[in-house]
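Please read through the structure below; I'll follow up with questions.
Removed from the display is one protein chain of the complex; every other protein chain stays in position.
Now for chain A:
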Amino acid sequence: MAPSLEEPTQVDLDAPLKRAPKLVAPEPEHCPGPESQQAGTADSCAGCPNQKICAAAPKGPDPDIPLITARLSSIHHKILVLSGKGGVGKSTFSTMLSHAFAANPDLVVGLMDTDICGPSIPKMMGVEEETIHVSGEGWEPVWVQENLGVMSVQFMLPGRDDAVIWRGAKKNGLIKKFLMEVRWGDVDVLVVDTPPGTSDEHLSVNSFLKTSGVDGAVLVSTPQEVSLLDVRKEIDFCRKAKIPILGIVENMSGFVCPGCKHESQIFRASTGGARRLAEDEKIPFLGAVPLDPRIGMACDFGESFLDAYPDSPACKAITGVVRRVAEEMGMKGIVLGKE
């Protein structure tokens, strides 16, 4: 049988996420999802061994969503950091964003890492060896400094090099647990770092956070078209999922040779880079951050780049971007670091 070339069906973005019923067979390709409204009744369900189980499963919104909403009610602002592409600096930007906000002692900042297969946040924050503390009231995030807390799956792994070989459903379960169990307390800004792509983690974060409200998403890209191509897909995702886009940041744009001060475009913006993309898509362009080898080194050692090199051009660019993010979120006038 020749495979079909029909346009691939997209998932139901509003499907409630709750514990999937226990299935007797793997889900078929066009499965509406065992937790969806049409479970057991859709066209593709005919003949599926799971049909009865799915049809009998309770329908309606996820009963855990109100719990999550209650848990997150003390968080005032939530920012997602997204990019369709990997390795463009989502985690780096997330850490710098958190550090920048936390430079204001009046703000309490949380940073949640939803990249389950490749969590980088603990290393970048210098808290790799930490484990979470479980108390009667929930899981305690790891506090990097007095007003900056971090949560990542890395804290729960027995060995730090262990591979997390999980399918989507299991990852969703963990993200939900993070949102339900972690005791953030009174937090002004929660930064949510995501893995690359437009799949399970993104759908889950979106549906869990929808009722409690997300301020918006910051998209990160590098200047070259190979990367922008994936970021366009992410913009499409945000529009379909109705996540407001705060703007786009261009990372690794330009590199100044320490030898001769000649500026090279390592990742050449042959199609106009993120600035042009932002214009085309009519979303705010938040700024361009140059490639500085010291950023990578600061991340490797778990230090704050902003504290270590406050006078570098990259640092100035980043503070500029953070200020723009704050403006877009309507937090204009808050003090960020030493201004």
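Quick note on the criterion: a residue touches a chain if its C-beta (ideal position, glycine included) is under 8 Å from a C-beta of that chain, and two chains touch if they have at least 3 such contacts; residues count from 1.
In this section, contacts and distances are computed from a predicted model.
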item	value
Protein that the absent chain corresponds to, by UniProt name, given "P-loop containing nucleoside triphosphate hydrolase protein", "ER membrane protein complex subunit 2", "S1 motif domain-containing protein" or "Protein farnesyltransferase subunit beta"	"P-loop containing nucleoside triphosphate hydrolase protein"
Of A:Gln37, A:Gln265 or A:Ser312, the residue in touch with the unshown chain	A:Gln265
Residue among A:Lys123, A:Lys176 or A:Arg324 that touches the chain left out of view	A:Lys123
Hidden partner chain, touching residue among A:Glu140, A:Glu181 or A:Asp230	A:Asp230
Of A:Lys85, A:His99, A:Lys176 or A:Arg324, the one touching the omitted chain in the full complex	A:Lys85
Selected from A:Ala39, A:Leu80, A:Met112 or A:Leu203 as touching the chain missing from the view	A:Leu203
Residues of chain A (touch criterion as defined above) contacting the omitted chain	1-3, 5, 7-11, 13, 26-29, 31, 33, 84-88, 91, 116-120, 123-124, 128, 160-169, 171, 195-200, 202-203, 222, 224-227, 229-230, 232-237, 240-241, 255, 257-260, 262, 264-268, 270-271, 291, 293, 296-297, 299-300
